[in-house]
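Let me give you the structure first, and then I'll get to my questions.
All protein chains but one are shown at their positions in the complex.
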Amino acid sequence: MSVLFASGGPRAGRGGLAAWLADLSTGGKAVVIAVEVFVVLLVWQLVVGYWGLINPVFFPPPLAIAQGFGEIVANGSLAANAAVSAQAWLTGFTIAVIVGIPVGLLMGASLPVDKVVGPIAWTIYATPAIAYQPLAKAWFGFGIGPVIFLVVISALFPIMLNIAAGMRTTSPSLLRAARVYGGSQLDLYRRVFLPSTVPFLFAGLRQAVVLATIGMVVAELSGSSSGMGALIIKAANTYQTDQAFAAIGVVVCWSVGMTGVVTLIERRVAPWTRKARR
Amino acid sequence: MTATVSIEALNAPAPRRRRSGPSKWTWLLLGVIAAILLVWEAAVSWLHLVPEAFLPPPTAVFAAFVQLLVDPEFWQAFVFSMQNLLIGLVLAVVVGVIVGLAVGWSPVLRFMVAPFLWLLYSTPKVALAPLFILVLGLGNESKIALVFLLAVFPIILNTMEGAVTVPASLVSAARVYGVNGVALGWKVILPATLPYSLAGIQRGAALGFTGEVLGEFLGGTGGLGHMLEFAAYQFQMDEAIAMVIVMVIIANLTLALIAVLRKRLAPWYDDRQIMGRS
Partner (left out) sequence: MTTPTADRDEPAASAPLISVRDLTVSYHVARTGATLTAVEGVNLEVHEGEFVTVLGPSGCGKTTVMNVVAGLVAPTSGEVLVDGRPVTGPGPDRAVVFQDYALLPWRTVFDNVKFGLEMQKRLKGDGWRVRVQEAIELVGLSGFENSYPKELSGGMQQRVGLARAIVAEPRILLMDEPLGAVDALTREVMRDEIEKLIAATGKTVLFITHSIEEAILLGDRIVVFKSHPGAIKEVIETGLARPRSERSVQSDPRFLELRDHLWDALQAEAAEAAVAGGS
């Protein structure tokens, strides 16, 4: 994010608006962005809702979406479906973490394991999880099973592969330092390899959050009778797109919120990574 | 430098690059895969631990795979999917690179637009799929639009990051030699940004693939996704698994192709510098 506010070297001194923006304080920038968001929402509302330049069924204006949100809250469909989704997401993510971390560590520690598991994992990871969805549906039925499966398969590999990469990119110079002071093999793993891998673990978890959410939505859209995806598709099929957009908004909040949780945990567990990125 | 190499070679507990023989690991990998297939075959065909209808043995999957390759219907579906994917991706690349360069180049645009781009980027846009089908119908248009929508944001944001990180010294050097305006963009900014754009295109291609397949799942009139969905629906698991393998091959080939492009077009670029960016 910091890239947004970087006043890029040669491009800075262009004067005018650029200079003015570059000179703003953090608070000032936040105000400008807030004003901007407000203007965008206002224009959207006017164009679609007031002047009716676009069919509001296809692209409902902000106020209609807010209303749609009120409706799905009031009729209880949001709470019911969100609970199902959250359950599937959390279960799948937990499984991915429990499996992904040890396998990733093993890949990082053992060359043969890495050479065998690595190519297989990369091949599965390179394929969008949606390809596995029909199989999951055939095997696990129409309930929460295929959703959990897709969340697991979406979240597992970024966690696993990032950890393996983290282990393997551990600075040889740190390992040397540990060995100079007589560190044992166990010391090397506990005090050097594992802490070096922590930032990679969190990078993997952040990627996994985004992919798991996509996996969840994909699984629920195509063949689930409950969950946020099912709510979205039901609303869309009955032309209640305002409700569909509101439900999408909730999914976005979930994704952003979970990423925030991961970052929060990272700051607690690994405070040294915080100042690393300016 | 030699000393560092030696330490790794002599004493590193973690695997480093030891190029004693890539073939050795390839054989190990092939051996493990063969063992897995053998156990699978034994469990299903010989020991009947799993019902064949549920999980067909590798031989049956292979037979189904060969059947697919001689089935004109399959090739029709293949062309349908690939055409949509290609059109959507080309559009996404053109729009993504232009927007990314513009936003990366201009601090004002970056300040104004980038926050929205980040928001849209991190939104699970697959959730919009039902709305696309509602608006654009069951034909090619909805799929192309989905491919475009899912693929364009990683391309924009990676290109933008690339354009922002073009070293100031590089731009200054070009200016010193009188390169300016369009030539500056063409000779300096674009090549410097290219590896980033290609990384974005790689991710965009994977997401575009998701878009195409999801579009076919939801509003199926043709394509590989539709065929897969149909096979799984009819519980023809041998054909369904064969279709999944086709998709795995397509996805991995696409990634490999872009990786080759990256190596050809930007061989000077250190791959690891853009790894880990999503």
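For reference, chains read A and B in written order, and residue numbers begin at 1 within each chain.
Here is the rule we use: contacts are C-beta pairs under 8 Å (C-beta built on N, C-alpha and C of every residue); 3 or more make two chains touch, one makes a residue touch a chain.
These numbers were taken from a predicted model, which means no experiment stands behind them.
Colleague: Just name the one of A:121, A:192, A:248 or A:262 that touches the chain not displayed here.
Modeller: A:192
Colleague: If I consider the whole complex, including the chain that's not displayed, which of A:80, A:124, A:174 or A:256 touches that chain?
Modeller: A:174
Colleague: If I consider the whole complex, including the chain that's not displayed, which of A:70, A:145 or A:183 touches that chain?
Modeller: The one listed residue touching the chain not shown is A:183.
Colleague: Over the whole complex, note the residues of subunit A touching the chain we left out.
Modeller: 171, 173-174, 176-183, 187, 191-192, 195-196, 198, 270-273, 275-276
Just so it is clear, only the chains that are shown with their structure count from here on.
Colleague: From the C-alpha centre of subunit A to that of subunit B, how far is it in Å?
Modeller: Roughly 17 Å separates the two chain centres.
Colleague: For the complex, which residues does subunit B have touching subunit A?
Modeller: 4, 7-8, 11-16, 18, 25, 28-29, 32-33, 54, 105-108, 110-112, 114-116, 118, 122-124, 126-131, 133-135, 161, 164-165, 168, 171-172, 175, 206-207, 209-210, 213-214, 217-218, 225, 228-229, 231-233, 235, 237, 240-241, 244, 247-248, 251-252, 255, 275-276, 278
Colleague: Spell out the residues on subunit A that touch subunit B in their complex, using ranges where they run on.
Modeller: 1, 3-12, 14, 17-18, 21-22, 29, 32-33, 36, 40, 58, 108-112, 114-116, 119-120, 123-124, 126-135, 137-139, 162, 165, 167-168, 170, 172-173, 175-176, 179, 185, 188-189, 193, 200, 203, 206-207, 210, 213-214, 217-218, 221-222, 228-229, 232-233, 236-237, 239, 241, 244, 247-248, 251-252, 255-256, 259
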